[in-house]
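Removed from the display is one protein chain of the complex; every other protein chain stays in position.
Note that the chains are named A and B in the order they appear, and that numbering of residues resets to 1 at the start of each chain.
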Amino acid sequence: MLERGVVEGRVSEDLMRETLKTKEIWINMGPQHPSTHGVLRLVLALEGERIVDTEVVIGYLHRGMEKLAESLTYPQFLPYTDRLDYISSNAMNFGYVLAMEKLMGIEVPERAQYIRVMMAELTRISSHLVWLATHALDIGAMTVFLYCFRDREAILDLFEMVCGARLTTTYFRIGGVANDLPEGFIEQAREFCKVFPKKAKDYDDLILKNRMWLSRTVNVAKISAEDGLNLGLSGPSIRGSGVYWDIRKDEPYSNYDKLDWEIAVESGCDVYARYLVRLKEMRESCKIVSQCLDILEKTNGPVMGKVPKVIRPPEGEVYASVEAPKGELGFYIVSDGSPKPYRLKIRAPSFANLISLPVMIKGHLVADVIAAIGSIDVVLGEVDR
Amino acid sequence: MDEEKEKKGKEASKETPKREVPQEPQVDVETLPLVRRVKEAKGEFIDDVSYFRGEITFLVKREHILDVCRFLRDDSETSFDFLTEVIGVHYPQRDKPFEVVYHLYSTSKRHRVRLKVRLAEGEEVESVYPVWRSASWYEREAYDMVGIRFANHPGLKRILLPEDWEGHPLRKDYPLQGPEGYREEWLRSHCASTNKL
Partner (left out) sequence: MGQELVIAIIKMIVVFALALLVVAYLTYLERKIIGHMQLRLGPMRVGPHGLLQPIADGLKLFVKEDIVPREADKWTYYFAPVFDLVCALVLLAVIPFSYHFMVTRLNIGVLYILSIASVGSIAILLAGWASGSKYPILGGLRSAAQMFSYEIFLGFSIIGVLMISGSLDLVKIVEAQSRVWNIVYQPVAFVIYIIAALGELKRIPFDLPEAENELVAGHHTEYSGFKFAYFFLAEYAHMIIISCMAVILFLGGWKGPVLPGIVWFLIKICAFFYFFIWVRGTFPRYRYDQFMAIGWKIMLPVVLANIVATGVVMRLV
């Protein structure tokens, strides 16, 4: 599969020497570029407009989160997780609190579980909306961008109702959630669930069967299931290659096993398949949210489990992962029994998904790079941590 | 198994009166099918097996990690086709101060396992790149952050930090804000060079 001189985002010396004397040009895409979704930098070797080689350069947004974590107490680190994938902060919180609860063996009350699932799914919708918006914008469909942001606004309003913040919510807590749902939330969320599928139709009308969209996405940046897994691709990106793997289903955490929903899988392996997967996921998430709302409306109860005042987990190490909107988000926590983590490693889905980018785009045109980056949906805050 | 007992002991001693730590259900690790299968096939390469919060950890002999990984991927009973991450951890007080942790997942069998390799200062571990190509980046990160060297890696260089960065920040002896004056010096030299442009 891989050819001489190219190794996952790395360009070997001899290939570089060889290319320097030919008519290939090296072009620097990023770190400031309109469609690298942040400070991603790609060094592309082009022959005409065809990509011969790619080197992915990351780290421009590195904030040393894992080092910071070692000097903070466990609850103090929670707000930092929001800043990983800043457009789906609830999902990031979710991964961290799950790992902590696993480490400490904390029981989370039923109501909090449902609230968490609901918030995580709303986050997934909003994250996918941002993805669709930027992906479509990259391919030139500008109007979709604004339609998506219109609908995302409704979700952000819901977040604001619950915790006062719109983006970096820090709503989850180790052992539960910060507070119960405010009055009027359920009605508003229900309204959202009702209108969202109708609004989502707008995007389909614009691009789903648009010939130009199809010609830009079908058979572009293909990656087989085998290669994808081998290269660490997870989440919607690998489900676009026909792999039935969703952590919510396979290792159900929280209450996902009590809800009725389906994994979105497509077998096209290309940009269009990944697009369809995310479209379907948004609708499935909407289904999950309304089921949670049904339950939350009827029941009542505490939203916080029994958690000691000072969080001092037992010595040991755990790994817990959730299905974040971008893929498998995992937290590996090593505890030495003190109130601060000894070592905390974040398995960021965007980071892992980027590994396969050079393989996807090899031999394609510059325009396809944009489509490919869009289709794996990277957020640089998470890549660089 | 000694280690686990040790852990349990410490747990008990640190316990505050009002806190309840749920007891780990006693599981005999040796009876778990995965453990049995691995021990059967590659038992001589496994130093230790431990079990905590439902997670199985194998401590693998350093020289044989590639062999074990290849087995875990290819065997039909284990079939770990997905490398979740590679982590470097620094334990300065131990004899072998570095630990490389591999998390594996199987999308067909839906199970996970953790492998560990311990390294002394200056020791290298074989790269698992031939088994899972995603290791190329994960190992670069472990090298960048903790300074673990991977033999036969296709291009071991820094990934998140600038290429001329000194030191490995996730080592325990690395100060939170970097060595004294290093940051200022680095910024000064780098910003000066950009100003010249």
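Observations on the structure shown:
Operating definition for what follows: contacts are C-beta pairs under 8 Å (C-beta built on N, C-alpha and C of every residue); 3 or more make two chains touch, one makes a residue touch a chain.
The structure presented is a predicted model; accordingly, all values stated were derived computationally and were not measured.
Within the entire complex, contacts from the absent chain reach the displayed chains A.
Check A:Leu132, A:Ile370 or A:Val383 against the missing chain and you find that the one touching it is A:Ile370. In the complete complex, the hidden chain is touched by one of A:Trp213, A:Tyr272 or A:Phe351, namely A:Trp213. Of the options A:Met65, A:Leu137 or A:Ile355, the residue whose C-beta touches the omitted chain is A:Leu137.
The set of subunit A residues touching the chain not shown comprises 25, 27-28, 33-35, 49, 136-143, 145-147, 150, 206-207, 210, 212-213, 215-216, 365-370.
Just so we're on the same page, only the chains that are shown with their structure count from here on.
For this pair, subunit A with subunit B, the centres built from the Cα atoms lie 24 Å apart. Subunit B contributes residues 7, 10-11, 14, 16, 18-22, 52-53, 55, 57, 81-85, 87, 89-90, 101, 103, 105, 107, 110, 112, 114, 132-134, 136-138, 145, 154-155, 158-162, 169-170, 174, 176 to its touches with subunit A in the complex. Looking at the complex, you find that subunit A touches subunit B at residues 2, 7-10, 12, 58-59, 62, 64, 66-68, 70-71, 102-105, 226, 229-232, 234, 243-245, 250-251, 306, 308, 310, 312, 314-319, 321, 328, 330, 332, 334, 337, 342-343, 345, 347, 351-352, 354-355, 384-385.
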